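Let me begin by presenting the structure, written as structure tokens, before commenting on it.
Presenting chain A:
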Amino acid sequence: MIPTSHYLYLSLALFIIGVVGVLTRRNIIIILMCIELILNAVNINLVAFSHLFGGVAGEVFAIFIITDAAAEAAVGLGIILAFFRNRETVLADEMDLLKW
Partner candidate 1 sequence: MSTFNNLLPYLWPVIFGVVIVAVLPLLAGYVVLLERKVMADMQARLGPMRVGPHGLLQPIADALKLLLKEDIIPENADHFLFWIAPLISVTAALVAYAAIPFGPGFQIADLNIGLLFILAVSSLGIYGIVLGGWASNSHYSLMGALRSAAQLVSYETAAGLALISALLLGSSLSMRALVMAQQKMGLWFIFCVPIGFFIYFVGSIAETNRAPFDLPEAESELVAGYMTEYSGFRWAIYFLAEYANMIVVAGIATTLFLGGWLRPFASFHAHIPGTGVEILDLLPSLLFLGVAGYCVWLAPRQPVAVQKLFMLAVAGFCLLLAGVLGWSLAVPEFLPAVHGGFWFLAKIFVYIYGFLWVRFTFPRYRFDQLMSLGWHFLIPLALANLVGVAVGIVLHLSLGWGLFPSLLLTTLLTLAVAIFLVWGKERHARLAALPSDGA
Partner candidate 2 sequence: MTAMSTINVAFFDFFAAITIISAVLMVTRRNVVHSAIFLITALLGTAGIFLQLEAEFLFAVQIILYVGGIMVLFLFVIMLVNLDVSLHQLQFNRQKWVATILAIALGAEFLLAFRRGGSLIRFAAPGAGMMQPNTELVGEAIFSNYMLPFELASILLLVAMIGAVILAKRRI
């Protein structure tokens, strides 16, 4: 059987890849997608621990996180669309209207 630590390493790797993506990419859609990746890393963690302790609490929370991700994606993409209509760009560092 696979020890739970393996799942933690996998989740850690995904999390770091996601963080690097969020910090380095300019395209805001990719940044959103990296956030999805981070959420997935968390899900793996939750489900692995859920499996370890033999309850479904972790899975239930993973479901809540997926719900969250759906809400986040819907609103995030809505903002991107609205922004794109006005500025014709999807680059995060060009979204600087509030910067003084």
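Just so it is clear, a residue touches a chain if its C-beta (ideal position, glycine included) is under 8 Å from a C-beta of that chain, and two chains touch if they have at least 3 such contacts; residues count from 1.
Per the selection procedure, all candidates are chains of the complex that A comes from, given by their letters.
Everything numeric here is computed off the predicted structure, so don't read it as measured data.
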Thinking of the complex as a whole, which of 1 or 2 is in touch with chain A? 2
Flag every residue of chain A that touches candidate 2 in the complex, lowest number first. 1-10, 12-14, 16-21, 23-27, 29-30, 32-34, 36-37, 40, 43-44, 47-48, 50-52, 54-57, 59-60, 62-64, 66-75, 77-82, 84-85, 88-93
